[in-house]
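All remarks here apply to the structure that follows.
Only one protein chain is missing from this complex, and each of the others stays in its spot.
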Amino acid sequence: MAGNENSYEGRQNHIRTLALPAIEVFENIYPDRDYNIHLNFPEFTAICPKTGLPDFGVVDLDYTPDKVCLELKSLKEYFLAFRSVGIFHENVVNRVLDDLIDVARMRSAKISVVYNARGGIVTTVSRSYNRA
Amino acid sequence: MAGNENSYEGRQNHIRTLALPAIEVFENIYPDRDYNIHLNFPEFTAICPKTGLPDFGVVDLDYTPDKVCLELKSLKEYFLAFRSVGIFHENVVNRVLDDLIDVARMRSAKISVVYNARGGIVTTVSRSYNRA
Amino acid sequence: MAGNENSYEGRQNHIRTLALPAIEVFENIYPDRDYNIHLNFPEFTAICPKTGLPDFGVVDLDYTPDKVCLELKSLKEYFLAFRSVGIFHENVVNRVLDDLIDVARMRSAKISVVYNARGGIVTTVSRSYNRA
Amino acid sequence: MAGNENSYEGRQNHIRTLALPAIEVFENIYPDRDYNIHLNFPEFTAICPKTGLPDFGVVDLDYTPDKVCLELKSLKEYFLAFRSVGIFHENVVNRVLDDLIDVARMRSAKISVVYNARGGIVTTVSRSYNRA
Amino acid sequence: MAGNENSYEGRQNHIRTLALPAIEVFENIYPDRDYNIHLNFPEFTAICPKTGLPDFGVVDLDYTPDKVCLELKSLKEYFLAFRSVGIFHENVVNRVLDDLIDVARMRSAKISVVYNARGGIVTTVSRSYNRA
Amino acid sequence: MAGNENSYEGRQNHIRTLALPAIEVFENIYPDRDYNIHLNFPEFTAICPKTGLPDFGVVDLDYTPDKVCLELKSLKEYFLAFRSVGIFHENVVNRVLDDLIDVARMRSAKISVVYNARGGIVTTVSRSYNRA
Amino acid sequence: MAGNENSYEGRQNHIRTLALPAIEVFENIYPDRDYNIHLNFPEFTAICPKTGLPDFGVVDLDYTPDKVCLELKSLKEYFLAFRSVGIFHENVVNRVLDDLIDVARMRSAKISVVYNARGGIVTTVSRSYNRA
Amino acid sequence: MAGNENSYEGRQNHIRTLALPAIEVFENIYPDRDYNIHLNFPEFTAICPKTGLPDFGVVDLDYTPDKVCLELKSLKEYFLAFRSVGIFHENVVNRVLDDLIDVARMRSAKISVVYNARGGIVTTVSRSYNRA
Amino acid sequence: MAGNENSYEGRQNHIRTLALPAIEVFENIYPDRDYNIHLNFPEFTAICPKTGLPDFGVVDLDYTPDKVCLELKSLKEYFLAFRSVGIFHENVVNRVLDDLIDVARMRSAKISVVYNARGGIVTTVSRSYNRA
Partner (left out) sequence: MAGNENSYEGRQNHIRTLALPAIEVFENIYPDRDYNIHLNFPEFTAICPKTGLPDFGVVDLDYTPDKVCLELKSLKEYFLAFRSVGIFHENVVNRVLDDLIDVARMRSAKISVVYNARGGIVTTVSRSYNRA
C-alpha cells in the first residue's frame, strides 16, 4: 500500500473541508407528499490530482425532498466550482452528497458519477443515503 | 435558503388550488380484475415561472383502476391547459396526481415527468400512490 | 363522470360475452416442470368504438402451463377475429386473459398490449394472473 | 383440445428419451466458490415437427457449477445434433435443461430459447432450476 | 467426464498460486460512508490454454471499499500481466476476485467478465462476494 | 415460370383499375419554391391474395409539390381502404404512386413500403418518379 | 381538389406576410472561409389551423454564412413566436427559410422540420437554398 | 499461394454446376414501371467445406424486375437447399446471383450475405449486376 | 443587425491572433500513400464569451497527411488550452483548422465540433479544406 506522507492520497484529506459555493434551497410546497426528484448534470469536470489534467463525468442525483428542494441555479454554480479543483473520483461523490444532505435534509438521496475513461478504465462511483 | 416573500417559491402556493379543466372518467367494466393502464403523453409543455420561457416534458401515468377509468380526450385537454401556466416541475407532478386521485379514486397510481434540459440539467420528478 | 345511457362505455358491456373463435390447446409433455412460455404478437388490430378507425397494438403473453399449452395457429386466428371488432383497449386485455385462463388453466399468466399513439397518447394495458 | 392419437403432440412423447450426443464436463477448480457461468449460443436450429421447415433460435444458459463445468466443444456438438431433429420449442428447453442437470449436477441453472418469428409470433421458452 | 492427467483442466490447478503483479491500494478518506466503486476495463486479453490463441473480454468490477481503495494504475498493470497467461475464463474471474479481496478487504465486491465469442458461443463468468 | 390462367398473378390484373377512395389536394401557397414533403404512415394493412391473411407494412412517401399538396385526411382514408383488399406487395407500391401522380402532378416523388416478415422473408418495394 | 373559399388552405395566404419577431445577426469574423453552421431546435411548437390543437416538431437548420451569422437568442425568440400561430407544416418551412435568407444572405442553407405524428402520420418538410 | 490439387478450393469448382431447386417467377403486372424489390432472408445456413460445421448468414437481395418477379415460396425453398451443401461464402453469393439472373432476367440486381463470425472474423460478400 | 462597438462579436476579432500552444508534428513514413487519419476528441471545453459559463463539445478532425502527421500529445495540450478561453463556436472551428493547416500542410482536412445544447439549441460547426 502506498503510504508515504507525500503520496497524493494524503493530499486529499482537505477535501472534506474545502470551501465550495453555497447550494441554495427553496420551500417544498408539497411536503405532505413523498415524491422523487432526479437531476442529471452531464457536464461535470474537475482536475485529476495526479496528472493535473481535466476529468469529465456525468452526475446523477436522486432525492426525496422534505421541507426544501435544491435550487438548480446555485447547484449548477456549485458543480462549476469543481472545474479548477484537484479531486479524486471517490471524493467528489462523498463530498457532494455530504453537502447536499447538510443543506436540504432530504428524506433519502442517491448520487452517482460516471467518469470518462482514463487509461482505458471507466470509473463510476455512487452512494445512497436514507435519513434515519 | 431563499426566503423573502417576493421569491418565486412563494408565488407558487396558489398551484394547489389553480382552476384547471375537469378530467372525465368512464365506467370500468372489469372492476373485478386488478389490471394496469399506462399512459404516455410526450407533448407536455408549460411555462417556467422564473424565465417566462416554455418548458417541455414527457408525462408517464400508470394506474390500477377501481370503478372508473380516465377518459383520454378530457385528460388530454387537461394537460393542454398547462400550455400557458407558469408552474415549477415539482408542482406539476404533485398537482396532477392529486387531481387524478380525486376524480378516479384508483387503487394505485404513479406519475413521472421527464423535462428537457435547462441550463444543462435534465430534471425528472415522480411520485407513487397506493390507496390505503 | 360521463354516464348517459348512450355513452360508448355502456355499449361495451357485451364485450364480456362476445362470440370469438375457440383457442385450441395441446398436451404439455413436461407437466412435471415449471417453465415459462412467452408469446409476442406484434400485429394486433381492432376497431376504435368511438371513431370507427383501426387501432394497432403489440400483444405480449407470458404463462406457466399446467396440463396443456396454447396452440399457436388457433391463437393467431383468435387474435385475427378482433380485426373487425369495436373494442376499447382495456377490454381487449381483460377479455383475452379471461379466455386464455378458461381454456388453458395455466398456473400463472401475464398479458400486456401496447397500442400505437392516438391523439399523441401511447396506452399500454396489462394484467397478471396467479392460480390460487 | 386437440387429442386424436395421430396429432403431432402425441408424436413428441419420445423427445424425453431421444438419443443425443453426450455433453462432457471438466473439473471445477474453484468448487469452494459460488459463481455463475452464462453461455449464449445464437445459432440454434431444429426442425418444426408440423411443417418440416427449419426453426432458428438463440439459447441462453446460466448456471452455478458444483464439482464440474460444462465443456463447450461437446456442448456445441450436442446443440448441433438438433439440426435434423423435429422438436417443438417447449420440448427443446425442457429436454436440454434435464440433460444438463443430469450431467453437471449444478447448484442452479436457467435456460431460455428465443425463437425467430413464425406466423408473425415470436416465442420464448424458459425454465429455472435450483438444486434442493 | 474428461479426466486423464494430461487434460487441460489438470494443467490449470496452478492458477490459484500463479505469480502476478501486486495490486496497490490507497487510503479511503471516507471509510465512514458506504459507497460503491465500479470499474470497467474493456481491454482484457489472455491466452486460451487449449488453442494458444488470444481471448478477449470486458471486465467489470464493483465494490464497496472499507479502509482502502484499489489503485487504478497498479490494477491496470495487474490485468496487463494476463496478456501472456494461458488461463480459462472461469479461472480468471475466481483468481482476480480472490486477489482483490486479499489486498483490499472490501465490504462487498462483484466481478464479471464477458468474453468475445469462440466457436459461436459467448461466455460470461461472474461472482459476488460479501464480507461475513 | 408459373403461368396457368388460374394462377394468383393472373387475378391481380384488375389492381390497376380497382376503385379506391379519392385523394384530395389543397393549394400549395409556395409553388415558387422547390421543397420536399415526407409522409410516414406506419399502419398500412392489406390482405394477402394467396392466404387471405392480413399483411402489415410501413409506407414512406416523399414528394416535391407543384401546384397542390396532398391532403392528409383523405390520404389516410385512401390507405385505410386497403384493409380489406387482396393485393400483392409490388402492386400496392405501383398503384399508390400512379394514383398520387394522377391527382397531385408533383415534380418528383418516391414511395417505399416495408412489409413485416412472412415465411421469414422481409420484403421492401420502392419506386421513384421524376416529372419529365 | 378542395377549393371553396372557406377552406383552410385559403386562410393560410397571409402566412407569407405575417408579422414575426426580427432575427438578429452578428459579423462573421471568418468571411474568407467557407464553413457550415448546423442548428438543431428540438422544441418547436405551433397551432394546427384545422383543429386548434398544438403541433410539435424538431427544426434543423444548416447554412454557410457570408458576412453575418444568425444570432441564437433572437432566433430562439423568433421560433417561440410560433407558439400561438395557426400554421400548416409546409408553410412553417417556407416562411422560416425565406426570413433567414432575407436577414442573413447566406451562401447556402437547408431547413427541415420533423413533426410529431398526427392521425398516425409523421410529416417531415424540408427545403434547400443556394445563392445564385 | 495454396495450390495443390487436393486443396479445398479445388473441390469447390463443382459449385458452378451443382443441382439446386428451381426458382419460380410470376408475371410483373407493372413492367412499364422501373421499381425496386428488396428481399431480406435472415435465416441462411450452409456447411463450411473445411470444418463440416454449419455457417449462418443473412441474405439481402435487391432487384428491378423486368417481365417477371421472383416467387417467394420457391425462392425460400431454393435457399433452404443450402442447409446441407458444403460451400464457401464467396461462392454462395456468385452462384445465387447467377441463378437469379438466369431465371428472372431482371434489369439490375444486388446481393449481399453477411456471415456470422468464424475465428473472430465477420465476412460479408456482395455483388452487383446491371443488364447491358 | 447588432453593431455597436461594445458588442461581443467585436470583442472576438483577436481570436485570429490569440496565442495558443504549438502543435507538434512527426514525419509521415508513408508520404507516397494517400491515406486518411480521423481524430475524435470528445472532451473539448471553452468559455462562452457572453455568459462566462463553460461550453462543451466534441471535436472531429479528418485529414490526409503530406510530409508530416499531427502529434497527438501536443494536439491534446493545444485543445486543453481552450479551457479558459472565451470564444464563440464558429471561431473555434476556423481558428483550429487554420492552425492545423499552418503546421501540417496536409493534402486535405475537415473539422467539425458538435456543441452541447444551450438554450435548447444544439450547434454544430464544420469546415473542409483541400490544398490547391
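For reference, chains read A, B, C, D, E, F, G, H and I in written order, and residue numbers begin at 1 within each chain.
Please note the rule applied: contacts are C-beta pairs under 8 Å (C-beta built on N, C-alpha and C of every residue); 3 or more make two chains touch, one makes a residue touch a chain.
Worth saying up front: this structure is predicted, and the values here are computed from it rather than measured.
When you scan E:T45, E:T64 or E:S108 for touch with the missing chain, the hit is E:T45. Residues of subunit A in touch with the missing chain: 116-118, 120. For subunit H, the list of residues touching the undisplayed chain reads 1-3, 7-10, 12-13, 15-16, 89-91, 93-94, 118-128.
Subunit I meets the missing chain through residues 24-30, 33-43, 65, 68-69, 71-73, 75-76.
The criterion applied here is as follows: only the chains that are shown with their structure count from here on.
The minimal number of chain-to-chain contact steps leading from subunit E to subunit H is 1. Between A-B and the choices C-D, C-G or E-H, the pair with more than half the same contact pairs by residue number is C-D. Measuring from the averaged C-alpha position of subunit E to that of subunit F gives a distance of 58 Å. The multi-chain contact residues of subunit D, meaning those touching 2 or more other chains, are 42-43, 116, 118, 120. Every pair of chains in contact is given here: A-B, A-E, A-I, B-C, B-G, B-I, C-D, C-F, C-G, D-E, D-F, D-H, E-H, F-G, F-H, G-I.
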